[in-house]
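Every protein chain but one is kept in place in this view of the complex.
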C-alpha cells in the first residue's frame, strides 16, 4: 500500500460490513445528498434526553462516503449533542482543512488520505456535514 | 531600402504633391471612409459621354491611401466607365489577392508591397473600392 | 508496436501511465507544445492591431489557421469559422446570438437525453427565459436517439435541433446526417455538438449540411482555452455580436456602434492567439495522420476494449450500433468512484461520475459510470492494463 492510497483496511471493512447500515425509522431523519456524484443516504438518529442513543443509515454511496458515515455514527453514538457537534467539527477540520488529526479522532483519521484525492474529500464529509447541520439546528 | 519597405519614392512623391488633390464640386461625389483608421476622402469625378474627364479628391489620409488614390485617379482619367472599372479591378486583384501585377498596371504596382504590411492593405484600396462601387452603380 | 505511438507525446515519457480519459481531454504531442513555445519565444505579437512585423505575422498565422480549419471541416469559406474558448462557449454563443432573438413564447427547442450539460443547460435556460419548451428526445430500445420521436416532434414551432455527434457516455455515434435531413425538411436549423467527434471522425460540414458545429481544441490534441464554432454564413451574417469590445467594431460613437462582418464580429477583445497557434499545430498533426486511419486504429482498440470488458464480466452501459472511442461500464456493485480511485493507484486514468450528463444518468437510472476512452496514443497494452486493474479492484473491494 502506497502512502497516498485511500483504501485503508478499516474503510474496506466498514464499506463491506457497516455497523449501522439498516432501515430504521425511529428518530430524526437526515438526508445526505451529493448531486455531483449521486451519492445519497438517509440517516436516522434517535435522540433522547439530548443524547444520541441510536443511529443508522441506508442508501447509496461509495466506499469512502459509506464507511466514513458508518464510523462517524459509531463515534457519536452515546454522546450528547454538543459533544457530537464538537466531535464532528474536529473530524471536518482534519478532512477539509488538513488539520493534523489529534489522537482522539480515533479511527476516523484514516480518511485524512483524501487530501491526496481532492475530488474524494466530499465523499469523506458527506454524512458528517449533513449530521452537523441537523444537530446545529437542534441546538438553537 | 529593404524589399519589404512600403514607401517607394513614387508613393512619397504623390503623398507630398498629389496631382488631383483639390476641392472641386463639379461632378459625382464619392465618399471614401475607413472608420477603423479614420481616413476619409471626398472624391469628385465628372463624367461626360460615359467618360471620366476630370477627377479630384480632398480629405485626410495616410501617405498610402492618399497617393494610391491620386495615382488611381490619374490612371482612370480619360477612360470610359467600363474601362475604368476593369482598370480598378485589375489593381484590386494585385493588392487584395496578391495577383502578380501585369505590366499595364503601371506605377500602381508599387502598392503591392502592402502584402508585407497586411494592416495597410486597406489604405491602398480605400479610394479604389469607393470609386469602383460608384462606377458599378452607374453602369446598372 | 507496443508503446511506440506514445513517443509523439512527452507526457508518456515523464509520467508513464495508462491514460484512458481522452474523452475528457487529450494529451498534447510535442509539435503542439513546441509551436506555442516557439510562438511566444520568437514571434509573439498581438493580432490585427499592430502595424509592425511581429503583429502582422501573428495576424497572418491567425487568419491562416482560420483557413486551415475551414479546410479541415470543409467549410465553404473561412468566414464561417469563429474562434471561441471552447465547445461550451460555441454553444452558448449560438443560444445567445442566434436563437434568443428568434424564440417566441411556446416555441420549441429539441435536444436529446444523451446531451452533455454544455448542450443541455443553455437550451433549458433559454427556453425558461422565453417561455419556450425544451423537448428532450428519448432513446429507442437499442439506446439510440429515437428518430421516430424526432419526426413526430418537428413542427413549425421548432426553432432549433441541437444534438451531440457522439455521446460522451455511451460512445454512440448519432445518425446526425439523417437527423439534419429530417430537421431541414421541417425547416429547422441544426447545431451539432462536435466535442466528442472532432478527434475521431472526418467532419465535412457541407456534406452534413449542419448549420452550426462546435468543438474544443483540447479534445483534439490541441491546447486549452481555444475552440471553434462553425456557422453557415447566412446565419452568422444575421446574428448580432455575442460580446462587445475591441477588434469587432467598425465604428463607435457616443450613441451607436457598427460592427464588423463575421467572423470578426464574434471575436471581441484580444483573442487566444497562442491557443490558435497550438490548434493549428494540432490539426496539422491530426491531418498528417489522417482521420480515417485514426478512426480505423481507434476502432480496433475500442473493439478490443469492449470485448475484454465484456469478457471480464463488467456491465457495459449502452450498446450503440456504431461506437466511437468511448465505453462506459459498471464493475459489479462497486461504486464507480471507488473503481476510478483504485485504478489510479495502479496508474490507470479513467473517469467516473455522471460525465456532465446527469439527465442521461437519471434516465438510465444509474448514479454514475466508469468511463474508459481511447485516443490515438492508446494501444492494446493499455487495454490489458485496464483489465488487470479491474481484477485488482475487485480483489481490493471484495
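Which chain is which? They are A, B and C, in the order written, and residues in each are numbered from 1.
Here, a contact is a pair of C-beta atoms (placed from the backbone, for glycine too) under 8 Å apart; a residue touches a chain by one contact, two chains touch by 3 or more.
In this text, all values refer to a predicted model and were calculated from it rather than measured experimentally.
Colleague: Wait, the hidden chain, what does it touch out of the ones we have here?
Modeller: If we consider the entire complex, the absent chain touches A, B, C.
Colleague: From the list C:121, C:192, C:314 or C:327, pick the residue that touches the absent chain.
Modeller: C:121
Colleague: Touching the hidden chain in the complete assembly: which of C:68, C:92 or C:196 does that?
Modeller: C:92
Colleague: Of the listed residues C:44, C:235, C:297 or C:392, which contacts the missing chain in the full complex?
Modeller: Considering all chains, including the one not shown, the answer is C:44.
Colleague: Go through chain A and note every residue touching the omitted chain.
Modeller: Where chain A meets the chain not shown: residues 35-36, 116-120.
Colleague: If the hidden chain were put back, which residues of chain B would touch it?
Modeller: Contact residues on chain B toward the absent chain are 2, 4-7, 12, 15-16, 35-40, 60-64, 117, 120, 123.
Colleague: In the complete complex, the non-displayed chain touches which residues of chain C?
Modeller: Touching the chain left out of view, chain C contributes residues 10-11, 14-15, 17, 21, 24-25, 27-28, 30, 32-34, 36-37, 40-46, 49-55, 85-89, 91-92, 95, 116-118, 120-122, 124-125, 134, 136, 216, 218, 223-226, 241, 243-247, 249, 251-257, 268-275, 337, 340-341, 343-344, 348-353, 356, 358-359, 362.
Criterion: only the chains that are shown with their structure count from here on.
Colleague: More contacting C-beta pairs: B-C or A-C?
Modeller: Of A-C and B-C, more C-beta pairs in contact link A-C.
Colleague: Would you kindly tell me how far, in whole Å, the mean C-alpha position of chain B lies from that of chain A?
Modeller: 79
Colleague: Can you check how far apart chain A and chain C are, centre to centre, with Cα atoms defining each centre and the answer in Å?
Modeller: 38
Colleague: List the centre-to-centre spacing of chain B and chain C in whole Å, with centres computed as mean CA coordinates.
Modeller: 46
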